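Quick one: the structure is below, and I'll ask about it shortly.
Missing here is one protein chain; the remaining ones are kept as they sit in the complex.
Our next item is chain A:
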Amino acid sequence: MTELNAAAEARAEEPPLIAMHGITKVFGSLVANDHIDLAIRAGEIHALLGENGAGKSTLVKILYGLLEPTEGEIRWRGEPVRLSGPQAARALGIGMVFQHFSLFENLTVAENIAAAMPPEMSLAEVAAKAREVSGQYGLPVDLDRPVWTLSAGERQRIEIIRCLLQDPQLIVLDEPTSVLTPQEAERLFVTLERLAASGCAILYISHRLEEVRRLCSSATILRAGRVVATIDPRAVSAREIAGLMVGTALHDVVALRGAAEGAPRLVVRGLSLPPEEAHGQTLREIHLTVRGGEVLGIAGVAGNGQGELFAALSGERLAGAPEAVEIDGRPVGHLGVTERRRLGAAFVPEERLGHGAVPDHRLAENTLLSRHGTGGLVSRGFVLADATRALAQRIIETFDVRKEGTDPRARTLSGGNLQKFVVGREILREPGVLVVNQPTWGVDAGAAALIRQALVNLARQGSAVLVISQDLDELFEMADRIAVIHAGELSTPKPTGDLTREAVGLLMTGAAASKGTVHAH
């Protein structure tokens, strides 16, 4: 014990492993990083917190040599260094696990790992080392499989192994748990703690404050490109941290559970669909009913049929029998998206850029995407430009969409603001049925709270709201009942109050699937 203390003291006297001083990065008129100071010691798990657009990604890219700072100094073990590119960063001992995985879908796991290794190493050597590291840290992977066949958790393991193969002294993880089940996340934490105990420093970026409080011993909080606080997250409540991130106190979503027992508005009966794409998921015998006034949540790990279910509900894919999907008692399985919208349904897809909005179109033009067929914006084949602009303005004001210029192109908005716009466009139609896939994916806490509240409010006005989400916290916060989709099968929805996170997590991994079907009979 004393030895450990002595080691810790010795570490504290050393200069930090990495110290960033006065880092500033300017893009045109935007100051993404404004004199940021950040120091991380060996063996420390340090959190980097902030809303979307606070400057975390920019700072991390600078740290990994992908961007050059406009101003400022980086010291590695006290020595000033220049990070001219990822190779330079890796040579120092900085490793990176990317949020959106920097993997190559059509290459095998071994090839993916080799792509980041020095060119002298043969593929066989890389594979041998990968096996060694995979065994040492308990990260099982099949090296010969192509990446597109793997789950998100497995993909992340490849990223981590690839990172560990370079003997890093500092590992940067960007939102590592956003795609994992609670069980997978728990395994990740064990790996990270083991790494930190061996002297590796970890910079941990996350939105999930409970995780940060469990894992990290210090945290730097960014807001609008500046450091607003450096704290010990274990000593402060999640609520206070969130307040620091947003700048104002956060409001809880007011759920008012069990408010009304309305009539069934969205009914799905025995929906089975083969996948449309080569790597898709088959939907098997899905039954569900969403009543007016309630929010039904569907949890699940990405790639278990959420996209296919959304497509079948929205009419992007026809559902076979007309009776397979009913909106307000009318069979609509054979109707397309526009016909379903005319019956009062609205849909918010998962991808906001490219599916929910056209990136290079202006916001006013984007209002037409889902509302061209439901009146008010088009007359005799001509677009009513004034009406689209007025509608865009109404969405922008109602949902607090922040933007530059009067009517910017969709791609120039930050993720959270564009999501507010896309969700707002559908909610302002006051739909009887709303289906939304991943409503707050990659959206900052402030925008997420606003979107959730808007969805709950819509339900309380008598609409049926179906939320498909990978974020369990979100579902527990807003859903009246929760079902889990796994391998294309949907579990029986249960009232949120009767469920625990662990129970839902087990269903998400499929571990309790057989048990679930027994209950359903």
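Heads up, the rule we're going with is that contacts are C-beta pairs under 8 Å (C-beta built on N, C-alpha and C of every residue); 3 or more make two chains touch, one makes a residue touch a chain; residues count from 1.
The criterion applied here is as follows: contacts and distances are computed from a predicted model.
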| item | value |
| --- | --- |
| Undisplayed chain, where the name is taken from the UniProt record, one of "PTS mannose transporter subunit IIAB", "Sodium:proton antiporter", "Simple sugar transport system permease protein" or "RNA polymerase sigma-70 factor, ECF subfamily" | "Simple sugar transport system permease protein" |
| Touch criterion as defined above, residue of A:20, A:45 or A:116 at the omitted chain | A:116 |
| Residue among A:19, A:63 or A:103 touching the omitted chain | A:103 |
| Residue in contact with the excluded chain [from A:72, A:86 or A:462] | A:86 |
| Interface with the undisplayed chain - residues on chain A | 64-68, 85-87, 89-90, 96, 98, 101-107, 111, 114-116, 119, 121-123, 277-279 |
